Structures are given as structure tokens and as C-alpha cells.
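Okay, so here's the structure we're looking at.
One chain of protein is taken out of this complex; the other chains stay put.
The first chain written gets the first letter, and so on, giving A, B and C; residue counts start at 1 in each chain.
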Amino acid sequence: MLNVKDLGTIVKNTWCPGCGNFGILSSVKQVIVDLELTREEIVAVTGIGCHGKFTDYVNVNGIHTIHGRVLPVATAIKLSNIDLTVIGFAGDGDAFNIGMGHFPHACRRNVDITYIVHNNQIYGLTTGQTSPTSMQGYKSKTTPRGNQDPPINPLALALTSNATFVARTFVGELKHMNMVLKEAINHRGFALIDVLQPCPSWNRINSYKYYMDRVYKLEESGHDAESFTDACEKAREWDDKIPIGIFYREDRPTYSDGMPTLKKGALVKQPVGDVDLKKLLGEYS
Amino acid sequence: MLNVKDLGTIVKNTWCPGCGNFGILSSVKQVIVDLELTREEIVAVTGIGCHGKFTDYVNVNGIHTIHGRVLPVATAIKLSNIDLTVIGFAGDGDAFNIGMGHFPHACRRNVDITYIVHNNQIYGLTTGQTSPTSMQGYKSKTTPRGNQDPPINPLALALTSNATFVARTFVGELKHMNMVLKEAINHRGFALIDVLQPCPSWNRINSYKYYMDRVYKLEESGHDAESFTDACEKAREWDDKIPIGIFYREDRPTYSDGMPTLKKGALVKQPVGDVDLKKLLGEYS
Amino acid sequence: MIVKCTGLIDDTVSVIIGGEAGQGVSRSGILLGKALMRAGFHCYGRIDYPSLIRGGHNFYQLRASAREVHCPSPRADILVALNKESVLLHIDDLNPEGGVIYDENVSFESGEVTRDDLTFYPIPFTNIVKEIGGPTIMRNTVALGSAAALIGLDMNLLKDIVSETFKGRDRIIEMNHEAIQRGWQKVIEFDYSFKCGVEAGERPERIWVTGNEAVALGAIQAGCKFFAAYPMTPASAALHYLIAHEEETGMVVLQPESEIAAICMTVGASFAGVRAMTATSGGGFALMIEGLSFSAMTETPIVTMLAQRPGPSTGLATYTAQADLFFAVFGGHGEFQRIVVAPGDMEECFHLTAEAFNLADRFQIPVIILTDKALIENHKTSATFDTSSYKIDRGKLVDSWESNEEYLRYKFTDDGVSPRAVLGTENAVVLVQSNEHTERGFVTSKPKATKEMMDKRFRKVPHIRDAVEQLEPVKVYGDEDPDVTLFGWGSTKGPVLEAIGMLSKKGVKTRFVQVRFMEPFPSGITQYLEGACVLFETNRSAGLGTLIKFNTGFEFQHVALKYDGRPFFADEIVDKVMEVWTC
Partner (left out) sequence: MIVKCTGLIDDTVSVIIGGEAGQGVSRSGILLGKALMRAGFHCYGRIDYPSLIRGGHNFYQLRASAREVHCPSPRADILVALNKESVLLHIDDLNPEGGVIYDENVSFESGEVTRDDLTFYPIPFTNIVKEIGGPTIMRNTVALGSAAALIGLDMNLLKDIVSETFKGRDRIIEMNHEAIQRGWQKVIEFDYSFKCGVEAGERPERIWVTGNEAVALGAIQAGCKFFAAYPMTPASAALHYLIAHEEETGMVVLQPESEIAAICMTVGASFAGVRAMTATSGGGFALMIEGLSFSAMTETPIVTMLAQRPGPSTGLATYTAQADLFFAVFGGHGEFQRIVVAPGDMEECFHLTAEAFNLADRFQIPVIILTDKALIENHKTSATFDTSSYKIDRGKLVDSWESNEEYLRYKFTDDGVSPRAVLGTENAVVLVQSNEHTERGFVTSKPKATKEMMDKRFRKVPHIRDAVEQLEPVKVYGDEDPDVTLFGWGSTKGPVLEAIGMLSKKGVKTRFVQVRFMEPFPSGITQYLEGACVLFETNRSAGLGTLIKFNTGFEFQHVALKYDGRPFFADEIVDKVMEVWTC
């Protein structure tokens, strides 16, 4: 069985001191250990951004994709081998700006993958531009007079798009994050986890303290994760109080359940070269 | 003053007999006349699909863009000349598959344009593939065993994305469509109109009769378009009864309101070549 | 197989079927072509349609002969007009003494129809259908019966195909048989003067397929397991075909939200170890470029069909061009080796697609299959594809890792190709990286490591060249000692082959040099660049000519370019060659 140390790599970590990504990294490692998964059965698919360095730091299969494309890549990996545990790691810019076109579709298809959004409400790697989740009024190089637009609400968007597992957690609450992550990985279907991740280098507003002062746990507030309406209502809460936890879960056939070929098991393990081409050609003769 | 005839062109219309696009075309012409707009102040921006032929059939400024890009093009036209009335015409595939990445952002920015989605729940021009709004179970060339995924809900998505005017109408109810369209054009901010548009050639399910049997008018059912919660609830209704009308409206500063330059009026009309470059260069000396 | 045509101006019989979009023009043409094939004919079929669903004018050009036919003819012996407009539009396309089949309901104003050498066959399409109680669209079935009579085709061949198509739906079969019968009968009642006798021979080992179908079948042959494509004319039919056959082929086939998703999924599936493919046209390919470069950097084999149509931008959605050659060869940021293969007929679509998968896997690079509308939406009879000679070669793909050494996805090797472990392989942690990277796959930006990894990828190049040279990248047809040598690629092959036959009858000895691989560019072409050389392409900038000039220094003196969306017709090629030959 693996331990957390086995999941490290030789690569020097270059995230800034105090970066919330450290929390995500350690939670992911812990959960892999707790769930008794092997390195080879996990595939971490990352976007481009600070979060994208994940694949260098965790010793499991990794795919460092291109900016915004975690979802189509992760979807195809899962469809090609349903025996793998596929976890996507995206930035907020990655997921909801350039990658927005994929998100509602991944939700409604209910692909059986976990999608972790490292939501630091900023473009980290490109040195601090406003992101689609940056708050109104937020000042940056690209909104020097303050961001005018209401931010994208990842949870509400996921709910609207028929996602079957919708959650938020905060890296300052590691146990909570572990719990949510475990549930998400165990969930059969598409699981969104919006992770509140401080970026001390660029985002001076949404700091550890900012979140610490505001987050409260849905598990402790009697929230009913079976209720779509309650979930929608909670998803809109963002001010003095910010809920974290599992907002919504639902059982629905997954994308691969609908694929006749996958009824026979993992695609990559199915025989190759045994198609009766003569028969297919017969249609044309 | 224009009359409807002035808005025709010499181009032979090649929509199929019974196509719902005819209704949209006549409504748009009627509303232009009723609102006493001129040909030159309107810009019709269309996507690629059967709906895209609109620009050939209506004698106003037209931009036949590329597939899925109505919103960025329309946005920039409006920002470059806030005196123009910009109306986007997109297909359901156009808007919610390939063009999905732009939609939530146009909503939250509240660009002052009208966005008409010709929602025939099918890919028309490419001969009948499943679209993101095709219903579950819908059979087509690309879902021969029936569409498994819950469809995109344009209204719910717009509401979630902070659109300030969200409506649906049906081409079988022309007066209603005229009313909605007028309100949308007069609305200051982003206005989505989801138009139920039968495609008799490919979509044999969502016919005129299908909609006729189901639609009812929000105006007549005492719906409160100021209430976000009510709007969300109504947006989820789609079965024996399908609401049409204005689901939601709200006043919020538009995208251009936040742009300092546009406080001085239309960008294209502002003087060119009067920037004090010496001063800017001074920063570097 | 005995086929005999008499009274025709050449050894082929050509039929134009014209009508409105929605009247079943294409289906009729395909059905008739298949019946003719079964009668022993070689056939070629081309559908011409504007980008709309109903009401616009469509027409199908069908050509058949006892010998192989490689392209349609712009002229026809028989016109089957499903509406009046078709008579008016195509009457001048008819050969002398030709026949016109049309609905007897149609009446012509005086002066509207001036040809008096033709025979007119007014057939009560509409009334027959009414009498049978069939849907209006069945008019075309009546027309096919009439056409069969005129060609001398055994109408049972048509009926058989109808029975196969509508298997199980007896009422429909019955109505259609009746429609064929009646249409046939009506012509027989005339004392018809059009003379084309066809004797049905043995049913030969032939198939009647489009390029799209051939490409899809090639992918199946190659063991492709994953196909994701966003609909785009003219590539969509490959998607439709593969989705329809998902269960028989054991594939996962899907229509994603965009071309960006399509290519990223294709790359993703390949990471997981299955053969994967996508297909699109120019606008969609533009959206795939970032993914293409991604597959190159991650050394992930993918196969993409780029089916050309005229551009720029939306262009002419339903017509043809060879105008994306440079885009296919050079599109992409950063430097990487790719393969671009350009099949020229149905057999090549099949075999080269299958080969594309082997090449992609062996060298872990993207392979582009460059086709165009005229190749992949047209029908041609071909000898049944040889499915026995192909061997799947997955190169250095591994699904077990026994070595004590750590698995390194980008391990330096002599030939630049590293063992590629399927995701999930025990004992092998795979790290795939879009940044420049170390052998293990970790990000690096060190200068030495950067250069070394770039060199590693480029070490594949000579091996790729070798592999391509094995696959007849240049094919030569015709006379060994020619008066004129013709050059071309892709869909131009058909009309050129047709033309060299015609030219040989005129006493002009010609040779055709077909370039089948565009990248890496084949080496052996110089030997043919002598004497009178003419280049044929359906574009404005002579892409192949440019590549040849670049690779050999040779500049064509004679170039025929067509860029109105239509393929060459053999006559045009003959004319150009005659011009060169006599000058």
C-alpha cells in the first residue's frame, strides 16, 4: 500500500510560500492513500496555470494538457478506459474562461470524472489578471478600475447544467477537503469541486483570513444535498458567509453507461482487429 | 419611414416550406418597422446554420460570421459604436455547442445587445444532428439510439449567468414574438430570446403542433419578471406545459457603462490621432 | 460480366438527375449507380448541391461504363428531371440524341426548350405516386424505373436494392416496386429511340462507396476504437457512418461540443492507448491546430482527416477545393514533424487511412489525411477492398513494464521514439507533458534539456521519411515514354486518369504522376520532371506546384488551376494537355 511519501516526486516545488495549492496537493495525496488507490490507476489531468504544476509534484499518471482543455482530455481518457480513476485539476481561468465551452457539457453528460477547480479568483501564472471568478470591484492589471462584471458562479453553473455532484471546499480546512474529495472520487458521475485556494502573491483580497472568517460547513448546518432547490439557494450565498461542503448529489447513468461498446468493459482492453469488415463491405456491393 | 417591404432583399428564400425561420424573419421586420428604426442603425449578426441565412433576407446591415461567434462579434460592434442597435441571431448548436464559451460571459457583462437563439433543437443546415437543446431520447444521425444527455436549458443558463433580460417565445405566436422582441431591443443590457422554432425537415418531434399544444404565456399567468427565484423556477418547466414570455428583467449598468472612453460617446465617432504621444513617451525617458 | 453500350458518343453512359433539394436527388443517383454496378457497370457519381436543405437546385451526375470510370462527365445522355427547372438548367448539357425523362405535369412555354435532337419522355411521376398512395418523394422512384428502361437496365436490380434497403417494411417495398415497375412501363410504351443496350453480367466483386465511407472503413480496418468529430461538411458522413456502426465495430463514437473538444478527446483517447481519430473541414481544422501541436509535443499518435472545401472562412460549404495544403503541412505553432497523406480514390482512402494509423503509432506523431469534397462525397465503384494484407503495427506501445528502471515516457532512444505505456500499465507511471520536458516528463526550461528533447523528437525524421518512401508516395500511371506528363494529387486523380485514356485515343502519349504524401515530401519526383509537364490543381495558388518547386527547384511552365468549387472534368484536362502538346 502506498503512503503519502510515495506520492512525491523529485521535482522542486516552486509554488509561492503560502500558496493554497499546497493544501490541495496534500489533500489529494492523503485521499489517494486513504482510498487505497494505486499510482497507475489514477490519471491526474491538469490545465495550464499554477495549478497545472500538479502533475510534476504528484507521482501518479499525469497529463499536463493545454490551457482550458482538461475536460475533453479527461473525458476521452475515461471513455477509453473506464477502469481508471480520472481526476481533472483546472484553474478558474482555465475552467471558466478559455475552457468554459466544455463545462456545461461535461456536467450534463455526467462523465464519471472528478473535476477540481483551483479557484484562486485570479490568473496566477500569468502574473495576476482578473479571472472569471474574481469578485466585482476587484482591481488587477486588466481591471485597474475594478472588475465590473458579476463573477461566474461555478456551483450554480454546475447545478444548472445538471451536474450530479456539486461541492465546494477550502484549503484552509484540510479535513473537510479530504472528506469532500473522497466523496467526489467515489461518486459515480461528474463531480465538481470548487476549491477556495488563496493566492497570496496576486490576490490580496481573498486570503486565508478572508475565507476563514466566512466559510461554514453545510454538513453542520443541516443542508439537504438531495434537494436541488436548496442546493441552488446555497450556491448563491457569497458574502459574510460562504458555505462549503456537498451542495448536491444525484444518481444518474453516466456518459459511458450509454455507450453500447463500454458494456463490454474498458475499451482499451477489448480485442482489436476482429471486426468483420467483409460484412460491412457487403452493404456496398 | 420604412415598411416591411423595404426590408426585403432580392435573394430567393431557400428555407424549407414550413420552417420556423420564416416567422422569425417576419417578426423581426415588423418590429423594426414598429420601432421606427432605420436600416443603417441596425446590425444583424448571424451565426452559421439555417438561421445564418437571415442576413441575406433582411435589408439591414448584416454580418454573417463564423460558426458560434455571434457574441464576440456583436459585442465588439456595440462597443465600437454604441449608437447602433445590435441584434445577434444564433442557432442552438451555434450558441450552445461551439459558441458556449462566450455565452455566460456575454450575460454577466451585460453587453447591450439582443441575442435571438433560433432554437430548433437540431442542427439544421448540416442535415440533422443532435443539438445541445435536443431532448433526452431524441434520435438522430449522431444519437441513433436516442440522446442520453439532459439538454442545455438556455433560460436557466442565462439566469445563472446574470443576464438582465431573459425571455422565450414561439414562432407560432407571432404577436407574442413581436412583443418580446420589442421589449428585448428596448432593454438596456443583454437580452436573450430563446425562440422555439420548428424545423419540419429534421426535427419531427418538436413540431408546430408540439409547441402549440404546450406553450402558455407568462404574461397571462401572473408571472413576476422582477423575481429571480420565480424566473428560475419557470425556466425549469418543460413538459406538458412550456412557458413563453419574459421570465426575468433587471436594470444593471451595461458593459459599455464601465468603459471610461465610452462616456464620451460612440467610439467610432471620437477623434483619431489626437493622443499626446510625447507625454506617453515621457514615462520612458 | 458483359456490358454493351451502343449509340452513345463514347463508351460511357451518363445520367443527370436533377431536382430540388429535398426531392431525393442524391438517393436516386446512388441507388441507380448501385444497380448499374450490379449489372456489371463501373460507375462514378457526383452530387452537386448548394448549402441548404430544401428548394435549391441539386443534381447528380452518374456515369457508367464497361470499363473503369474515374470521374463524372458534365454532359449526359439522359436527363432525369424531377422538376421543370432541371429540364431548363440541364438541357444544354445533353449529348446529341439524348433523352429527357420528366414529369408529364410540366409544360413548357414555346421557345423554352429548343433542342430538337432530343427525345422527351413525359412520365406521370406525380400521378403514379398518387395512384400507388405513396409519399410525394416517391416520384424519384418512378423516375428511376423510367431511367432503367431507357438505359436497358434490368429493373429487378433496382427492386432488389429497394428490398434490401427497406428490409422488414413490406408496404414500403411494395409501393416502391410498383413505382419502379410503372415508371419502367411508361418508357417501354414509347417507341423509344435512345439506344443503350446493357447486358447484365455476373455480379462482380465490386463495391459502390464514397470516400468518406472508405476512410471510415480504413479506420475500422486499423482497429480505431475512438472517433470524435463535430459535424462539418464534407466530413460529416464519416461521423454518421461510424456512429451507426458503433456496435458492430466496438468503437466509441461521439459528437462533442466543438472541434476543439473533438481533437482534445482524440488526443486523450490516444493517451489511454486506443487508436483514435477525428475529422473535419478547414474551419474546424483551424480550431484543432492547438490540439495538433499538443499531440506533437506530447508525442501522441492521432489521425485527423482534413476534408477540404473552398475557403477562406465559411466559403462554399458544399463544393470542392484543394486549398488547404499549406495549412495541413505548416499549420501549428512550434516546430514538429507530421505526416500529411493525400489519397486520390476510394481504395486509397481505405488503405492510406489504415496506414495512417500505423504511421502515427510507429512515430508517435499526428497524421493528417487530406481529402476534399470531390473525393469523399462522390461515389465510385471499386474492387472490394483487400482487407487481408494490412497488419496493425502499434510501434512501441507497451502495456506492461517489467523493467527495473523507472518508466520514462520520453526516454532518449536512437530513433527518437520512446516506449509508450498505456495509461494504467502496472509499474509504469506515465507523465505526458505539453511544456518542454525531461525524459521523465517533468517540466524543464533548461537550455541543454530543451535542445536535447527537441533533437530527440527530430531524430524520428529520417525514419519517418523511410517509412513514407515504402508506401509509394509517388504513383505513376500511363505511358513510360510520354509526350506530356501530368501532375496532380487527391481528387484530381480521377479526371486526370479519365483524360489520359481519352488522350491516348487521340494519339497523345501521357503519364500521370500522383503525389500521395505531401509531408514529408517524397524524394523520387525529380525523375519525372522532364519534357512537357502540366500541373492540375483545384486551387488558385498551386500548392503542390509550390511544394515541388521548393523541393526540387522545378517550376511548372504549364499549370491548370480551377477554383470555382467544381472538380475538373476530363475534357478540361484533355484540352489543356492538347494545348501544351501542340504548342
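In the analysis below, a contact is a pair of C-beta atoms (placed from the backbone, for glycine too) under 8 Å apart; a residue touches a chain by one contact, two chains touch by 3 or more.
Note that the coordinates shown come from a computational prediction; the quantities given were computed from them, not determined experimentally.
Asks: Which shown chains does the chain we cannot see touch?
Replies: Visible chains that the missing one touches: A, B, C.
Asks: In the full complex, which of C:257, C:324 or C:377 touches the chain missing from this view?
Replies: From the options C:257, C:324 or C:377, the contact with the absent chain belongs to C:324.
Asks: Just to verify: which one of B:31, B:50 or B:77 makes contact with the chain not shown?
Replies: The one listed residue touching the chain not shown is B:77.
Asks: With the full complex in mind, choose from A:127, A:186 or A:221 the residue touching the hidden chain.
Replies: Result: among the candidates, A:127 touches the missing chain.
Asks: State which residues belonging to chain B touch the missing partner chain.
Replies: Contacting residues on chain B, toward the hidden partner: 9-11, 39-41, 43, 45, 48, 53, 55-56, 59-66, 69, 71-77, 79-81, 83-84, 101-102, 105, 259-262, 264, 267-268, 270-281, 284-285.
Asks: Which parts of chain A are in contact with the chain that was left out?
Replies: Missing-chain contacts on chain A: residues 12-17, 48, 50, 53, 64, 66-68, 97-98, 100, 123-127, 129-130, 132, 141-144, 201-202.
Asks: Touching the absent chain: which residues on chain C qualify?
Replies: 50-51, 260, 281-283, 285-287, 289-290, 292-294, 296-298, 308, 310-319, 321, 323-324, 326-327, 329-336, 434-436, 443, 445, 447-448, 450-451, 454, 458, 539-541, 546, 549-550, 553, 563-566
Keep this in mind: only the chains that are shown with their structure count from here on.
Asks: Measuring from the mean C-alpha position of chain A to the mean C-alpha position of chain C, what distance in angstrom results?
Replies: Using C-alpha averages as centres, the distance is 41 Å.
Asks: Round to the nearest whole Å and give the separation of the Cα centres of chain A and chain B.
Replies: Comparing mean C-alpha positions, chain B is 31 Å from chain A.
Asks: Taking each chain's centre as the mean of its CA atoms, how far is chain B from chain C in angstrom?
Replies: 37
Asks: List, in ascending order, every residue of chain A touching at least 2 other chains.
Replies: Within chain A, residues 101-102, 105, 260 contact more than one other chain.
Asks: So which bits of chain C are touching at least two other chains?
Replies: 254, 257-258
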